[in-house]
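Taking it in order: structure first as structure tokens, then the write-up.
The other protein chains are all here in position, but one chain of the complex has been omitted.
What follows is chain A.
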Amino acid sequence: RRQDVLTVTPWLAPIVWEGTFDPEILDRAYRPLNLTIGVTAFAVGKYTRFVRRFLESAERHFLRGYRVNYYIFTDSPQSIPRPRLQPGRRLLTVPVQKHPGWQEISMRRMEAINQHVAKESHGQVQYLFCLDIDMVFHNPWGPETLGDTVAAIHPGYFDVPREQFPYERRSSSAAFIPEGEGDFYYGGAVFGGSVKKVYEFTKICHMTILADKANGIMAAWQEESHLNRHFLSHKPSKLLSPEYIWDDRKPKPPQIRLVRFSTVNKNYKEVRN
């Protein structure tokens, strides 16, 4: 067990850290359910270059032994590599329009995911994770992550007082969180849950994003701000520790015993053009 970190939230949602769970017990509970888990990731423009490493590392570490559907949302399906996948796992590309500016692309993800769930994935998967593509799996990501609504604690803010959370602070935004409020700062690179719940909250976030657009405002951290606003009033049923959403540029503090999923070092200026 872990005594150096918080492992349960005040609303009794578990916070998943290495040492808090027994992977075998969970596997024994989840395998018989014959689940298929979906993963959405957006590879638009130059971001297609990250797909291979993402997929290859997912094949080694992400829900090994379970059926997985990778949904790669892209404007150029022909440039998506198709590495060999384990049995029971498949890769599907989902066409999206290219938009000027990476913020636009980022803001339209909620809508795209929501529409895709409605059209396709709701019938194919029971759980869905929405992940950033410019990241790599380094260690096991198993059924300990499954839950109704799952959010991950942002690596930059897990040990920091809430006043420093980069919530949207302008009251004119639909993502506004006033000072003195807030539980955690969740990262936009990892979220998920049951396909029904993901459908619901991506729809809500899309609506709040549209509301801001109509008011000519864009939230400080785009959809991440809107996600944080939503999860404040509709608390996640499970939280993933920063092991599941790490930034390799950060030095590893003692609480991080292992890194399961982290950013690929990249030249931001180059890929965002």
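In this section, contacts are C-beta pairs under 8 Å (C-beta built on N, C-alpha and C of every residue); 3 or more make two chains touch, one makes a residue touch a chain; residues count from 1.
Methods note: contacts and distances are computed from a predicted model.
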item	value
Listed names "BGAT1 transferase", "Trafficking protein particle complex subunit 6B", "Large ribosomal subunit protein mL66" or "Synthesis of cytochrome C oxidase 2", matching UniProt entry of the absent chain	"BGAT1 transferase"
Option touching the unshown chain, where A:Glu18, A:Glu111, A:Glu144 or A:Glu223 are the choices	A:Glu144
Touching residues on chain A - with respect to the absent chain	1, 3, 7-8, 10-14, 16, 20-22, 25-26, 29, 144, 235, 238
